[in-house]
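Let me begin by presenting the structure, written as structure tokens, before commenting on it.
A single protein chain has been removed from this complex, and every other one stays in its place.
Order as written gives the chain letters A and B; numbering starts at 1 within each chain.
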Amino acid sequence: MREVAVVGFTQSPSLRREPDRNEIEILIPVIEALRKQTGLSSKDFDFVCSGSSDYLAGQSFAFVSGLDAVGAWPPVCESHVEMDGAWALYEAWVKIQMGYADTALVYGFGKPSMGDLPLTMALQLDPYVMMPLWPDAISIAGLQARHCLDAGLMKPEDMAAAAVRDRGHAKSNPYAQVKGDYTVAQILAEPFLVNPLRRSDCAPISDGASAIVLAAGDRARKLCDRPAWIRGIDHICEPMDFGVRDLGRSRSTEIAAEKAGAGRDKIDVAELSAPFTHQEILVERALGLSAKTKVNPSGGALAGNPLMAVGLSRIGECATRIWSGEADRAVAHATSGPCLQQNLVCVLEGN
Amino acid sequence: MTKPATAALTAPHHLSYTYKRSLGKVLSAFFTALRDRRFLGIRRANGSVLFPAKEYDPDTSESLSELVEVGPTGIVTTWVWVAQPRRQQPLAHPFAYALVKLDGADTPFLHVVDAGSESKMATGMRVRPRFCDVPKGAIDDFVFEPA
Partner (left out) sequence: MSAKEEQASGPVMVLSCPISLDYAYSAGQSASRFLRAIAEGKLLGQRCPVDGRVYFPSRGSCPMHGVTFGDDAVELSDKGTIVTFSIVRVPSQNIALPLPYITVNVLLDGADTILIHVLDAKLEDVHMGMRVQAVWKPREEWTTSTANILYFRPIDEPDAKYETYKEHI
């Protein structure tokens, strides 16, 4: 295996609505800041890979315009996934492992505020027996939440506590959208948005973008004093049918974590991309995190949720803590699909 | 950070089209039965019955072919209450999305319960289907109501 590290990370602030900039205008400053941070120009990237969703923009092939922020002349080696940028990072990591690249630029971007996001998410469901009923994403997550509550796997207080923790941590994150001091009692006093979920159980809707630079071996050491080495990364998918899945645990996260070697050593920091409080608890359990791990120091997805970039940002938030020496070992998580259907786990180390 | 933006022009954009999806053998049988107000599951190698019927076993990817009639009544295994339905959703008044396990099936599936009010909903409650006047062979030909 080649040594591959995260050596650069930039992001836009997560905003509920970015009415005056289009996706590319949100992305351009992020890529420009990344060039400045790493001292690399677009020509220095052997591979470019992005994650976005055309349905968020309501335009086919909307992702192609993302390249305008990168510069594609002379022509570049490029790929795209219709998934969170964390999966684009996985593809870039594979490309580097295969020896086709030594450096890669990875980015994710999305502007869900243009549409009705929970409803747009219905289009990711089975098109024969689920999508025609137009179940919105909050309702789908709510079915899982009630299952967890009914089965005694967690209590509403546990869910509220996840929101309280993340919003508190997000106070020190200038890019976060939902932050501040809250109490469990305050959150439990909120009316239901979709019973059993309250607004605070749901990640915000955020417009935003983020970008990462990967580099191999000595190239990484030159670019970064303390590169965040990717020591394990995997992603695992479950069937979509809710009927054949155990909605009370995240088996795919468990398997991805095991394959990535998350539990082989202490975990100083974990950044989770679960967009609902009950899902955050399920992911935390699946990763086997102990009280010694600082979970979501950035606030996680519940504090800022730029769809298609939020998972990539979790990897970036872990990397910045490795660079600074705040953490020696960190675990980042990204998710895709209804009810944590598909999960990616990335283990980063400073040594 | 970025320089302040001036107000951008905005315009409404409506995206609308109709996919025509070919069904294949198993789903054709499933939807044809629905049009006849019957529910078809399919037997897996371990003997359990998957509903809705699918061409393959989601765990083992084995092909499946033994159709089994299930329902029409069943129980709610989990639910949410939609107080403010959206334009596209199946009912204009408040309703529940639920996972419903039909009698004779081993897997619950996503559907709609028209219960009238949230207080009528409970995990474990029994439901029965109410079909529209002229079923066309689609998953939205019916909704459930408390049995």
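Quick note on the criterion: contacts are C-beta pairs under 8 Å (C-beta built on N, C-alpha and C of every residue); 3 or more make two chains touch, one makes a residue touch a chain.
Computed from a prediction, not measured in an experiment: that's the story for all the values here.
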**Request:** List the shown chains that the missing chain touches in the full complex.
**Result:** A, B
**Request:** Give the residue, chosen from B:L15, B:A45 or B:A147, that touches the chain omitted from the document.
**Result:** B:L15
**Prompt:** From the list A:T120, A:T253 or A:S273, which touches the chain that is not on show?
**Reply:** A:T120
**Complete:** Even though one chain is not shown, chain A touches it at residues 19-22, 24-25, 28-29, 31-32, 42, 55, 57-58, 65, 67-73, 111, 114-116, 119-120, 123, 127-128, 131-132
**Request:** Using the touch rule from the top, list residues of chain B that touch the missing partner.
**Result:** 5-23, 27-29, 31-32, 34-35, 87-88, 136-138
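Here is the rule we go by: only the chains that are shown with their structure count from here on.
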**Message:** Counting only Cα atoms for the centres, state how far chain A is from chain B in Å.
**Reply:** 29
**Item:** chain B-facing residues of chain A, complex
**Value:** 12-13, 19-22, 25, 29, 58, 114, 116, 119, 122, 127-130, 132-136, 138-140, 142-144, 146-147, 150, 192, 194-197, 239, 241-244, 247
**Item:** chain A-touching residues of chain B, taken from the complex the two chains share
**Value:** 1-2, 5-8, 10, 13, 15, 19, 21, 23, 27, 31, 50-52, 54, 58-59, 77-83, 86, 88-90, 97-99, 101, 106-112, 118, 123, 138-140
